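Questions regarding the structure given below will be posed in turn.
Now for subunit A:
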Amino acid sequence: MSQNKGKAKIEVIEKYCKGCNICVAFCPTNVLEMDGFVVKVARLEECIKCMQCELRCPDFAIKVHDA
Partner candidate 1 sequence: MAKKVALLQGNEACAHGAVYAGCTFFGGYPITPSTEVAEVMSVELPKIGGAFIQMEDEIAAMASILGGALTGAKAMTATSGPGMSLKQELLGYACIAEIPCVIINVMRGGPSTGMPTGPSQSDVLQARWGTHGDHPAIALAPSSCQEIFSETVRAFNLAEKYRMPVQVVFDEIVGHMRERIEFPEPGELEIIDRTEPTVAPEDYKPYDTQFGDVAPLAAFGSEYRYHVTGLNKAEDGFPTTKAELVDAEQRRQIRKIEDARADIESNEEYQTEDAEVIVLAYGSTARSGRYAVDRLREEGVKAGLFRPITLWPFPEKRVQELAKQTKGIIVPEMNLGQMVLEVERVVARDCAVELIGRVDGEPITPTQIMDKVKEVL
Partner candidate 2 sequence: MAYDYEKNIRPGKLPHIWCPGCGHGIAMKGLIRAMDTCGLDKNNTAMVSGIGCASRLPGYMDYCTLHTAHGRAAAFATGIKMAKPEMNVICVGGDGDGVAIGGNHFIHACRRNIDMTYVVFNNYIYGMTGGQFSPTTPTGDKASTTPYGNPDPTFDISKLAIGAGATFVARTTAFHATQIDKLIVQGIKHKGMAVIEVLDDCPTTYGRRNRFRSVVDMMKRLKDIAVPVAAAGKMSPEQLEGKVLTGVLHQEDRPEYCEQYTEVIKRAQAQSE
């Protein structure tokens, strides 16, 4: 999966995000961080596009796109 590294664009739909922290906790490469009650993309270059954040986001608030 490492060949995917650095080619992602992560979209956070802030009005949907409820700040549950699931995406932050289960990201295997520590890309995401909480910024108050909303998630933010802190280290995009580490993203391996495993989609775990998008799949586990209960709020339709994260989308992982190809860059």
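With respect to how the candidates were assembled, all candidates are chains of the complex that A comes from, given by their letters.
By our rule, a residue touches a chain if its C-beta (ideal position, glycine included) is under 8 Å from a C-beta of that chain, and two chains touch if they have at least 3 such contacts; residues count from 1.
It should be emphasised that the depicted structure is a prediction, and the values quoted were computed from it without experimental measurement.
*Asks:* Candidates 1 or 2: which touches subunit A in this complex?
*Replies:* 2
*Asks:* List the residues on subunit A that touch candidate 2 in their complex, please.
*Replies:* 11, 15-16, 18-22, 25-26, 49, 51-52, 54-61, 63-66
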